[in-house]
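Left out: one protein chain. Kept in place: all the others.
Let's look at chain A:
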Amino acid sequence: MKKLSARRRHPLAAVVVLLLALAATGGLYAAFAPASKAQADETSQSLAIDEGKKLYAVGCASCHGTGGQGSSDGPSLVGVGAAAVDFQVGTGRMPAATSQGPQVVKKKNIYSQAQIDQLATYIASLGAGPNVPTSAQYGPEGADIAKGGELFRTNCAQCHNFTGKGGALTEGKFAPDLEGVDPKHIYEAMQTGPQNMPSFPDTTLSEQNKKDIIAYLNAVNSDETVNPGGLELGGLGPVSEGLFAWIFGLGALVAVAVWVAARTAKAKKS
């Protein structure tokens, strides 16, 4: 220490101190960098909330109220979570053109994913709810298709039919066909229960269960589906199959019988 103190007036001392100070600043910066990044995240978060609020005021507030509290035309959005927004807006169901009719149907989505995310962030800020799932949650890795089939038949098939082709409900409502629906949206629908669909929260249908169900749907109801039985006839079960057999199968037999009997075998045509 004495040695160091003795050299404090050395011409290079200032340089050394400067270097040490720089290193310390750098080290301190490195140590606190994540914190400041979080700061930045929070800023972008509040920015997204602001942007989402503006979008909300234009597209949603007329029915759901200026603060998401709901009105006679639309339910409260407090606590529905980002997943519900991503599903409803991402599938084009919201904003609904009208609240008339049995149910709001899927249509062309008019928002960019970035705008949907901003809206979702705003709605999520009103009250805690399910988050938008990540692709690791709904992706095919580690999914058990057979288990998914069992779970689908227990929980979903009563309305969506055995392979997700959909079906009728009361008073004009229906469960939609699940073919071509984004796995993320299927996951969100199970989490949030849009419109008359009951929800299947993680507490009763685990994340893994949901992943299995999505993998099953991809196996039986998508472009890549191989159908060993031949024509699937809408995949609606015995009704369409019976109709096909009766009309086309028996119809062909009747036509052949008529054709055979209508042609006379006689040499002299009468």
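The rule we apply is simple: contacts are C-beta pairs under 8 Å (C-beta built on N, C-alpha and C of every residue); 3 or more make two chains touch, one makes a residue touch a chain; residues count from 1.
Please note the rule applied: contacts and distances are computed from a predicted model.
With the options "Cytochrome bc1 complex Rieske iron-sulfur subunit", "Na(+)-translocating NADH-quinone reductase subunit A", "Phosphate-binding protein" or "Probable glycine dehydrogenase (decarboxylating) subunit 1" in hand, the undepicted chain maps to the protein name "Cytochrome bc1 complex Rieske iron-sulfur subunit" (source: UniProt). Contact with the omitted chain, checked across A:P11, A:G180 or A:G229, is made by A:G229.
Remark: the residues of chain A touching the chain excluded from display are 151, 154-155, 158-159, 167, 169-170, 173, 175, 193, 195-201, 203-206, 209, 225-232, 260, 265-270.
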